[in-house]
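Only one protein chain is missing from this complex, and each of the others stays in its spot.
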Amino acid sequence: MSRVQEMLEAHPHDWGGLDRAKLTECIEACFDCAQICTACADACLAEDTVSQLVQCIRSDLDCADVCATTGRVLSRHAGADPSVTKALLEACRAACRACAADCESHASMHEHCRICAEACRRCEAACDDLVGALG
Amino acid sequence: MSRVQEMLEAHPHDWGGLDRAKLTECIEACFDCAQICTACADACLAEDTVSQLVQCIRSDLDCADVCATTGRVLSRHAGADPSVTKALLEACRAACRACAADCESHASMHEHCRICAEACRRCEAACDDLVGALG
Amino acid sequence: MSRVQEMLEAHPHDWGGLDRAKLTECIEACFDCAQICTACADACLAEDTVSQLVQCIRSDLDCADVCATTGRVLSRHAGADPSVTKALLEACRAACRACAADCESHASMHEHCRICAEACRRCEAACDDLVGALG
Partner (left out) sequence: MSRVQEMLEAHPHDWGGLDRAKLTECIEACFDCAQICTACADACLAEDTVSQLVQCIRSDLDCADVCATTGRVLSRHAGADPSVTKALLEACRAACRACAADCESHASMHEHCRICAEACRRCEAACDDLVGALG
């Protein structure tokens, strides 16, 4: 059991019908993606071809911020307003999709972009799954 | 001219048809709201009636995070993916609306909630206006 | 009276001997600097000479994060552990000093760096003043 999941179990809230496995996966994917996008932006800045990576850096920075906030709001999900959670998951999905597309376009040249695109696709899928589970 | 606006003018990007006054207002409203919600959560924690303010504190914390991220993404708006910006503005509007409603319900008892509700309503309106301007 | 100050006045906490004017100034300087550094990083990314601005972009991003967190922690200052506040103010001062130095080195070429350097110097001074006031 991951630490994220342990914390959900230790929460005094009755989670009702909410799928805690999907919530756990989405929280973990958001925090991972926030870290990896931050590191990818810095790695792009260190490339000789930085002037060709500007759009990718911006997508990384946006995605890092949106994922970090989504991970935090989900970590407070007990009693949250579902309209806020859903709108934020949509925004996170959009940010991950955009960043994945940018990173994929040069994944063959930069290993950090390949890893980052994977993390974004995982987070996009986790947001998708959780939106579905929220009904 | 505010510092936010000065920075937009100093940006090398051609902003095209984008309404910079609305962008400026929304960035300022997001950063203000992030600060005020953070302070309101702490003020609620200091009230003797904290056990009745739990939902308000959560809304404050969520709203502070979403506004902070929206303010940052908007500060990088040049060349941003419009689908990300729009989805995030929708999430920010929802977070501000939820927090404003919670704070308004005890605004008559707590001055910090009255001020916070106002900041949330201003930010909600600014997000609304900017979504409209993005087309 | 600014909104930051209004929120401090509305807080149920007894602030004791703490200089609220200095606390207000430091909170405002931190939030302003976080916004301006974020915008400066994006403006640097949009310059043709981006490959010469890589160090400045990194300093901008670090300074934006440290100022944002310092502004939040200060907004919760009531009852905070003074050792945390002081250590964070030291870190914020260091981040502002480093970013100001980077931005000043090309302030004559880029208006956004000139404005950003000013915001960093103001925030550095505000951190300095507040550390002094905390004793």
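Chains here go by letter, A, B and C, matching the order in which they are written, and residues are numbered from 1 within each.
As a working rule, a residue touches a chain if its C-beta (ideal position, glycine included) is under 8 Å from a C-beta of that chain, and two chains touch if they have at least 3 such contacts.
What you are looking at is a predicted structure, and each value in this text was computed from that prediction instead of being measured.
Among C:D19, C:D62 or C:E104, only C:D62 touches the chain left out of the display. Remark: the omitted chain is touched by one listed residue; of A:I36, A:V84 or A:L130 this is A:I36.
Where chain A meets the omitted chain, the residues involved are 3-4, 6-13, 27, 31-32, 34-36, 38-43, 46-47, 64, 68, 71-72, 75-76, 78-79, 110-112, 115-116, 119. Touching the omitted chain from chain B are residues 41-42, 45-46, 48, 50-51, 54, 57-58, 61. In the full complex, chain C makes contact with the omitted chain through residues 54-55, 58-59, 61-62, 65-66, 68-69, 72-73, 76, 79-81, 83-84, 87-88, 90-91, 93-95, 98.
Simple rule for what comes next: only the chains that are shown with their structure count from here on.
Residue numbering at the chain B/chain C interface overlaps substantially, since over half of the positions present are found in both copies. Chain B has the Cα centre that lies closest to the mean of all protein Cα atoms in view. Inter-chain spacing, taken between the CA centroids of chain B and chain C, is 19 Å.
Centre-to-centre separation of chain A and chain C, using mean CA positions: 27 Å.
With touch defined as above, residues shared between interfaces to two or more other chains in chain C number as follows: 41-42, 46.
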